[in-house]
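This is the structure, below, for whatever I ask next.
In this view, the complex is presented without one of its protein chains, the others remaining in place.
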Amino acid sequence: VENLEGRGPGEGVPALDRIVFFSDAVFAIAITLLAIDVRLPDLPANQTNESLIVALQGIAPKIYAFVLSFGVIAAFWLAHYRTFRVVVRVDSRLIQLNLLLLFCIAALPFPTSVLARQGDLAVADILYAGLGIAIGLVSALLWRHAVTAHLLAPSVTPEVARYVGRRALVAPVMFAISIPIAFVDPTLAWVAWVAIFPIQALISRRSTVHHPADDPDPSVPDT
Amino acid sequence: VENLEGRGPGEGVPALDRIVFFSDAVFAIAITLLAIDVRLPDLPANQTNESLIVALQGIAPKIYAFVLSFGVIAAFWLAHYRTFRVVVRVDSRLIQLNLLLLFCIAALPFPTSVLARQGDLAVADILYAGLGIAIGLVSALLWRHAVTAHLLAPSVTPEVARYVGRRALVAPVMFAISIPIAFVDPTLAWVAWVAIFPIQALISRRSTVHHPADDPDPSVPDT
Amino acid sequence: VENLEGRGPGEGVPALDRIVFFSDAVFAIAITLLAIDVRLPDLPANQTNESLIVALQGIAPKIYAFVLSFGVIAAFWLAHYRTFRVVVRVDSRLIQLNLLLLFCIAALPFPTSVLARQGDLAVADILYAGLGIAIGLVSALLWRHAVTAHLLAPSVTPEVARYVGRRALVAPVMFAISIPIAFVDPTLAWVAWVAIFPIQALISRRSTVHHPADDPDPSVPDT
Partner (left out) sequence: VENLEGRGPGEGVPALDRIVFFSDAVFAIAITLLAIDVRLPDLPANQTNESLIVALQGIAPKIYAFVLSFGVIAAFWLAHYRTFRVVVRVDSRLIQLNLLLLFCIAALPFPTSVLARQGDLAVADILYAGLGIAIGLVSALLWRHAVTAHLLAPSVTPEVARYVGRRALVAPVMFAISIPIAFVDPTLAWVAWVAIFPIQALISRRSTVHHPADDPDPSVPDT
């Protein structure tokens, strides 16, 4: 367990700063690389406005998949940001879980590209949902480990810890629900995925629990 | 609303540092990835200096589109940098608006690639201008929210807030003006876009309002 | 040799922060770019779930290579993180060795892509193992230089320095052992590479030496 309260004399770069920094870079690259797959196919010469509109409509599934995965990575970045707002100590298990989370995030562009091309097939949906479950579970495990290994700031009460732990299960549960749906109608799996965002927002709004990362200090010290 | 004055005892990574960091990474990746599309097509063997010059001229539209989008992303990075120079508190709405801005920035390489290939068609211009309007409006909304939710340093006077808010509208207005122009002559839409840079510079120079991010402290404390 | 204890009056950005920052960005980009090569080939229309599964099985070598190289880069990032946790001074030789390490890390996606396509050939394995040896030796040299040039925190005892130096040789030794194995059976070379991870973990667990980066301060100041 490391003390992270600033850099004392004779100490190198703070552990927490570096882990968060590296994570942010991986999240940012994965989220930005998604757009690389959104490209027009090679078109013959003499295109008109009408034929270009048709070509743009033809890559609509790529655009939907980009928007979906941007939302998914942004949601998990937000969860990571909120978790590390209250992490004040690091152990090697936390670093391992964090690297596993980054692995899943870095891998997401692949199922996204499969989904963009074969979103009509259940297998593409299951591949995507499977990685979604993995990201969600690793993210939830990371929080659970931070709680049980006492890596969090004292402002995080047991009530807050339980509340955040439950909210972390929304994403993996919805990804799991989407798998049987995909067998019935592959295009309906999207509904379960997109529903993650309003459900999480609803839970946050309805909750009477005060998460310190949302509002650690309501004072306005300098106005 | 978070207090961001440094890391107190038992606090994790400061919220503002991390948001700015993640944003910078997305801006940097989007701006650097633009160059990936600037590549020569496959050329037959036995090229000469003359045939290579012809091939380079053939990809001139790709180079123009790269330079334009580099300028656009750099301009919005500069606006983001200036905004977050004076943001001293964060709320969840600011984070959401910031993620929406990053989404638009990450998406820009796509309209850029369409423009590079079909810049002669009004549809390509309208797609580009449409995303330009979106980036500009979200960037302006982010500033407006920071003002109305009292997230800014006290050095930002109401006069400065209004001045920055007005200057933020230059880009979306010029992108909007370029759409009817594109219908008349697609190549003229570029003129409206490139005009954003001198107009913004002119407004900055003519202004008698003192923006704290431009010059928060004219003292030279250590010489 | 630089004093890195915070930013004094009239000093710019701390040297160590910037070196670590730049390194993290290169590690993060290299590790995330690996996934770009994991893509389905162009498939004919009218795919079924069964044909998509066959196509996914066809790119299994690409997925294995991605997972392997993610692990390798993550392991060297972890070594870099642990080294720079205790580096408190910088000299120009350290910066040079660090740039050489980043060169090797940035180059790894190339042997990874060769391995993904021709992992059945000894030449692909030797190329990969060769770069693995290079990364491992440069990483070990960087640690050795930090020790001999007195760039480390005083908490790093000679015993710790020797222990870390020995552990740093696990990766290059295992990559070297994999080369004769590759000549016998190219697919067996993987076993030597994957063995790096449990061997390093075993050494860490068996060691009675206390590395300050693993646990520099067991006190829990704020609970």
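Going by the order they are written in, the chains are A, B and C; count residues from 1 in each one.
The definition used in the following text is that a contact is a pair of C-beta atoms (placed from the backbone, for glycine too) under 8 Å apart; a residue touches a chain by one contact, two chains touch by 3 or more.
Please read all numbers here as calculations on a predicted model, not as lab measurements.
> For a quick check of understanding: of C:A106, C:L141 or C:I177, which residue touches the chain that isn't displayed?
C:A106
> Identify the residue among C:I36, C:V147 or C:L169 that touches the chain left out of the display.
Touches the omitted chain: C:I36.
> Determine and list the chain C residues touching the chain excluded from the picture.
Touching the chain left out of view, chain C contributes residues 1-3, 5, 7, 9-13, 15, 18-19, 21-22, 25-26, 29-30, 33, 36, 88-89, 92, 95, 99, 102-103, 106-107, 109-110, 113-114, 117-118, 121-124, 127, 150, 153-154.
> Considering the entire assembly, which residues of chain B contact the chain that has been omitted?
The missing chain touches chain B at positions 5-6, 16-17, 20-21, 24-25, 27-29, 31-36, 38-40, 43, 47-49, 52-53, 56, 66-67, 70, 74, 77-78, 81, 84-88, 153-155, 213-223.
Simple rule for what comes next: only the chains that are shown with their structure count from here on.
> By C-alpha centroids, what is the most central chain here?
Looking at where each chain's C-alpha mean falls, the closest to the middle is A.
> Rounded to the nearest 5 degrees, what angle rotates chain B onto chain C on CA?
Between chain B and chain C, the superposition angle is 180 degrees.
> CA centre of chain A versus CA centre of chain C: separation in Å?
25
> Can you compute the centre-to-centre distance for chain B and chain C, using the mean CA position of each chain? Integer Å is fine.
35
> Among the residues of chain B, which are close enough to touch at least two other chains?
Where chain B meets two or more other chains at a single residue, that happens at 9-10, 25.
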